[in-house]
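Working notes, structure below.
Only one protein chain is missing; all other protein chains are in place.
By letter and in written order, the chains are A and B; residue numbering begins at 1 in each of them.
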């Protein structure tokens, strides 16, 4: 077992209460930061740590913080993105449900670093039961003087609120989230201006993922340099992975970045291997929007090196033979899974979740879904495959927000690596629509 | 797209007939207080959740007009928001809305079959309500419960690992005997 930064005490009975949480060292970072450090010193530690945004984009958190504009007399906000909606991702929900005070501690320390006196946790509306857990914990924190006026006698004030969403994947995009938090439709904003300059209520705002914020207390307690020693290369620290699909042990695992993918899939410590003794077919390693990789390319890079659970290694090979770490949602497919059906499923998801504001995404996601639906249901033409590639390309990079890319990549990568399977579907529509029908011809011969 | 049928519109003739409970109103005021002066519209989503819980699991135009009145905004602003987010039902629904996840990771573990079984057992299609008004079937996208799929949500609860017909039957039986509670009371 490697080092646990986020989940060390997650299974301690009563850890969701302030009392037990504090008994296990909780809120130490608040005392340390507010009483012995300046806000800039906290920012520096986070920069030194090399912590990268855990929501999916992997942008260095400390750098994001340093972009925050600080005009006189205008409030600044920290907003926690708990709108966890990327298919395959459930780490934040698990974490908040189990140890709400960890997030609250991170929010206090981070808000102090940024000079925010009001902060929000925006949680997806479907997780209302987690909102209640957080609100209960926040009430405890207020009662203990950890929130509110003059926290622990430091002179620093912070109000922390939880706001529920209403069911929209797009609100995980930070500017859509801010729109939603302001009570509007979740349409992503045009950038510039960026939230660091004009975010929530037109004030400078930082939006960070739950896991990023929850990593801050450890960094404050132990120093950024210590954090940077964990992990591998520019992938510092530990990361929560949400593991789902056809594995023996689905669940959330905290690992030090750099564990070999093969070990991660097959070791009993993590995924525990493919269920029912089946063969591995493919993995989507970072949430539904990142490229799917066939079995041989997920465990080894195109150059034949072991692939590791790190930002760099998972993206080794670019989009030709690599993927992305994304939000750390590790979705595993066994040999019985149909890639065409799965691709259609994801396309339907993005079609359903497109906000409809900009034309390539609004029209293109629907188009891709309809074509994939036809192929899956036995009405495809061979030219549909190239059509899909072309439509994906028309969307990618041309939209207001990254949802367009997120919709295009799964389709483009599935065709890149499993083209034969699509062709088979189209050539053999009658067989392909039978329940459980799967093309197996490519399994042995998948190449980069 | 949600359509507004005349029937729905006539359910409450005026917004004066829309009355939140004291607890509901307190909850609404609490949410409004979380936002700066003049930014009361920010509380619209939590208020719609409270409203949906109080008024039979859906938002009628009258209820939305009432929300507009509370927030001092134009009714269209409420309609725009309500129609954007999938959690808000804009037509009457059954006692229990079964929100079954239909997204990739759950499908790898049999979500499609769960949806098919529900259709068969309840004798309804997606989006429909059973004749006895007990269940509405509403497939939804990923609910952040991929490690415990197939799963579904009813109001604020997740029902996970529904991976056999037996478990599904058990679940339906439980639901038939479950009364609706107004969830925000839990917080107080």
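A few comments on the model shown:
By definition in this document, a residue touches a chain if its C-beta (ideal position, glycine included) is under 8 Å from a C-beta of that chain, and two chains touch if they have at least 3 such contacts.
As a convention for this text, contacts and distances are computed from a predicted model.
Its record in UniProt calls the unshown chain "2Fe-2S iron-sulfur cluster binding domain-containing protein", which is the match among "Response regulator", "2Fe-2S iron-sulfur cluster binding domain-containing protein", "Maltose/maltodextrin transport system permease protein MalG" or "Cell wall polymerase".
Though it is not drawn, the left-out chain touches A, B in the full complex. Checked against the full complex, the candidates A:201, A:330, A:367 or A:409 give a single residue touching the omitted chain, namely A:367. Only one residue from A:29, A:215, A:315 or A:357 touches the chain missing from this view: A:357. Across A:17, A:154, A:267 or A:398, the single residue that touches the chain missing here is A:398.
Looking at B:74, B:123 or B:178, the residue that reaches the missing chain in the full complex is B:74. Although one chain is not displayed, its contacts with subunit A can still be listed: residues 168, 185, 190, 192, 351-360, 362-367, 370-371, 374, 387, 393-394, 397-400.
Residues of subunit B in contact with the chain left out of this view: 1-2, 4, 9, 61, 74-77, 79-80, 83-84.
FYI, only the chains that are shown with their structure count from here on.
Each chain gets one centre point, the mean of its Cα atoms, and the points for subunit A and subunit B are 25 Å apart.
Of all the residues in subunit A, the ones that touch subunit B in their complex are 75, 84-90, 92-93, 118, 120, 124-129, 132, 135-136, 161, 163-169, 180-186, 201, 242-246, 250-252, 284, 288, 329, 331-333, 337, 341-342, 345-346, 349, 352-353, 355. Those residues of subunit B that touch subunit A in the shared complex are 31, 34, 36, 39, 41-46, 48-49, 71, 80-81, 84-88, 99, 102-105, 107-109, 140-149, 153, 156-158, 183, 186-187.
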